[in-house]
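Below: one structure in structure tokens.
Omission of a single protein chain aside, the complex is shown with its protein chains in their original locations.
First chain written, first letter: the chains are A and B, and each begins at residue 1.
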Amino acid sequence: MNALLARFGRKSKPKNDDSYYTAGQFALIKARFKRKTSGVVAAWILGTLVLMGFFAPFFSPVDPTIRGADADYRRGAPQVLYFWDDNGFSLRPFTYTYTKEKPKLDLSALAGGNLNALDALTSGNALKASSQNKFTVDKEQRRYIQFFVKGWEYSLIDLSVAGLDLDIRWDRHLFGVEQGQIHLMGTDEDGKDVFSRTLHAIWVTISIAIVALIVKLFTSLLVGGVSGYFGGRIDAILMSITEAVRVIPAIPIYLACAVALSQMDLTPIQRYFAIAVVIGALDFAALGRRLRTHILTERNQDYVLAAQLCGSGAGRIIWRHLIPSFTSYIIVDTLINFPYVILAETSLSFLGLGLTEPVNSLGVLLQKAQDPDIQQNMIWQFFPVAVFVFLIMAFVFVGDALRDAADPYSEKK
Amino acid sequence: MIAESISNFFADSWLLWILLSIGSLLWWSGRDSQYFNYVFNRFVLALITLLIVSGIVFSLMEVLPGDCAEKYIAYKNTQGETITQADIDAERARMGLDQPLAIRWASWVTDLTLRGDLGFSCAKRQSVNLALGDRFWMSFMFCMAGLVFSYLIAVPFGILSAFTINKTWTDKNPQHSKTERIINSIGLSCQKVLDLVLRIVSYLGLALPNFLLALTIILLYVFAGESMPTGLYSDEWRNVPWFGTDGFSWGKLDDFLGHIWLPIFVIGWSATALQLQTVRALVVDESNKLYVDAARARGVDGVALWAGYPVRHSISPLFNSVGFDFQRVFNDLPIVAIVIGLTDAAALLIEALAMTNDQELAAGILFLVALVVISMNFFTDVVLAAIDPRVRKSVLGN
Partner (left out) sequence: MMINQSMNNKLLEIRDLTIDFNTDEGLVRAVNNVNLTVRPGEVMGLVGESGSGKSVTAKTIMRLTPGNAVIQHPSQISLQHENRDLNILKLRGRDLRLVRGDAVSMIFQEPMASFAPALRISDQMIQTMQIHLGYSKDQARHRGIELFERVGIVDPEKRFDQYVFELSGGMRQRAMIAMALSTEPKLLIADEPTTALDVTIQAQVLDLMLELREQMGMAMIFITHDLGVVSKIADNVTVMKKGEVVEAGTAERVLFRPEHSYTKRLLDALPHLEDLPEAPKHTPDPLLSVKDLSITYPLAGNGRKTEYFTAVKNISLDLPEGQVIGLVGESGSGKTTLGKAMLGAAPISSGQVEYFHTKKEVKFGAGMKIKRKRLAQTAQLVFQDPYSSLNPRMTVRDIIAEPLEAMKITKTREETDARVIEVAKRCHIEVEHLRRFPHAFSGGQRQRISIARALVCNPKFIVADESVAALDVSIQAEILKLLKELKEELGLTILFISHDLSVIANLCDRVCVMKHGEFVEEGTVREIFLEPKQAYTQKLIASIPLLEAPDKTRLRTGAQVAAEPVMESF
């Protein structure tokens, strides 16, 4: 249906504008991309997820760290939004007040050293996982959703890491409730809000992927560029090393490096970067090889010879002619590789060698999902899994469409 | 006495002789045959790559903490002996661990090329070859089965996807009558929707982390109240011999198949996405070529056209990538193996890397995987050069 609409939309566009003629490669890729309906839909989903991840503090109603944990609502189920109930209709969505039943523990008896009390405690239902999820809903006490509520302070854009003195702080959040907290997707065993954690995790994971891909790009460019441009013996040596790296399975290598990292005394931030760098640096084989082939073919193109005959030196040819010729290719390849890098990060986290609690990364949250307790009693903690699946699928579909749309100069007619 | 030392000598260096004789045989045949000359070059290249792989793997293992001497002494420590730093150093010297990396690597490679000896695992206190036993073959078979599974899905679906890629949702050809247009539009829409669904399903394999997938399936079994399909056999069949008193034990086979489908399915599904994309791209590429139009102009149509032209011409590049596909599948196997509770080489690899820091064992397994990939690449290259005229033209130059 969308394809149909898009088609009609295109027809009505004026034909005589100059944009096609002055359009560079990215404009052409964009035009072709727009024709792929599934890619466009996926791109919108992806864009929304990434945006929500980037401004996670704004979109999340609750502080995802232990500071914001709701001690009174641990292991709490998701709180549903309503527009109406028996008490009437409300344009403003609301939820109810949920309260946990406090397990009735006779601690005084325990303190007195009464072993029977301890027995009763352990054999009774009070400590059983499923019973801990019990809560009561007070339907009389509505909690109305408020928009742009004041909450904990966070930095919206923080460029102080990059050496700039720019740290925009804000304390407004897209939505929240007047008193207490709202847990759209429930809470975990510490009372941390699953929804907020997931939003924060998206950006952590994507930023790891970005760092990894930048490192990867750098190593690939170095290997591929040197190999392709100089050729000969250097090319032969570099390519046989690349070939060797390519045949060794990557995840075990990441593992070995992660084990080595775990021996070092690193802060979570350092660890985070170290893992990204390891994932990126060891993944140069495929892209490096392709860049080399690309440079080799591109180097024999007539326009490079033309530049040589025009008196351009090697540096100018590389900078002005060769590098622009594969920027679009590199960007497309990078986007296509996003899901694989994210998967590598989650695999490491799964084995406990990537990021670990209390950091919010999708890998960490996914790792929790394998806990039988969560699987049986806190199914809402699978929310990050759903987000993860959506994220990866969106990336793959965008990648597919981009691959089809890439290199607008490929069809010579 | 002499005969015995000679036989010892050969027993200690059998692998080298095999390699040398294959090499010289190829070299000899390559004197006046371009094809065998190519095979010989490819063989030498494969050996060089293996050598580099061994270097990378060996030096990578250096980053794992601890070394053999420490582990050995630590073991003794549990036996109640008191240990000093001097003891560790002495042990190191005895094991040759005080030598520089290059020398230790050289001796490891020498042992390997002479006898196929992968070294000694300290954590297991037995030779790596023994520790692995046929577990490596088990992993190999899992990967191959997973690969076959992913090809079985990816190839037909990829072709279908390529078939629909440039089609429109509706038929607006003014030459068709109204009813024809409606029927065609329905057909086209069905194809497009089918393609979309198939793509979503196969990409789900990538998007669902395989450990979660395996866990979820196991969970479903738990909820259904059935026994979990973990491991290779269930308890009752574990110790039953394959060939019992009353012939072949079909029950065991049944039980075995009931267990192994899970890892194969999980790793196969996650490999499907990339395969599908590859097949799709290859077939689309080929179907845009002029010879397909020329075949159409000769009256070749329908299945004969697709199977005989674009698909047939995409097979070689697909076949060529089998080695790397294997590597990619093996990448996923360790984690799945841990979740499912397999005891194959992949699970051993995780154990060696993350738990016991057993450098020798890990290096041995990684090297074997690389060996399989390199041999597959060698094999596919050689076969393709023999059967595909395009490859033959590009590598032999005629």
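Basically, a residue touches a chain if its C-beta (ideal position, glycine included) is under 8 Å from a C-beta of that chain, and two chains touch if they have at least 3 such contacts.
Note that the coordinates shown come from a computational prediction; the quantities given were computed from them, not determined experimentally.
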Exercise. Pick from B:A224, B:L257 or B:A297: which residue touches the chain that isn't shown?
Worked result: B:A297
Exercise. From the list B:P100, B:P174, B:G225 or B:P241, which touches the chain that is not on show?
Worked result: B:P174
Exercise. Contacts of chain B with the missing chain: which residues?
Worked result: 34, 37-38, 166-168, 172-175, 289-291, 293-301, 304, 308-309, 312-313, 316, 388-390, 393, 395-398
Exercise. Contacts of chain A with the missing chain: which residues?
Worked result: 10-11, 13, 15, 20-25, 28, 31, 301-303, 305-313, 316, 320-321, 324-325, 408-409, 412
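Simple rule for what comes next: only the chains that are shown with their structure count from here on.
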For this session: Find the geometric centre of each of chain A and chain B from their Cα atoms only, then give the gap between the two centres in Å, rounded to an integer.
Result: 29
For this session: Using the touch rule from the top, collect the residues of chain B that touch chain A in their complex.
Result: 45, 48-49, 52-53, 55-57, 60-61, 63-65, 165, 168-170, 196, 199-200, 203-204, 206-209, 211-212, 215, 219, 273, 277, 281, 323-324, 327-328, 330-332, 334-335, 338-339, 349-350, 353-354, 357, 362, 365-366, 369-370, 373-374, 377
Problem set entry | chain B-touching residues of chain A, taken from the complex the two chains share | 3-4, 38, 240-241, 243-253, 255-257, 259-260, 263, 339, 343, 346-347, 350-353, 366, 369-370, 375, 385, 388-393, 396-397, 400, 403-404
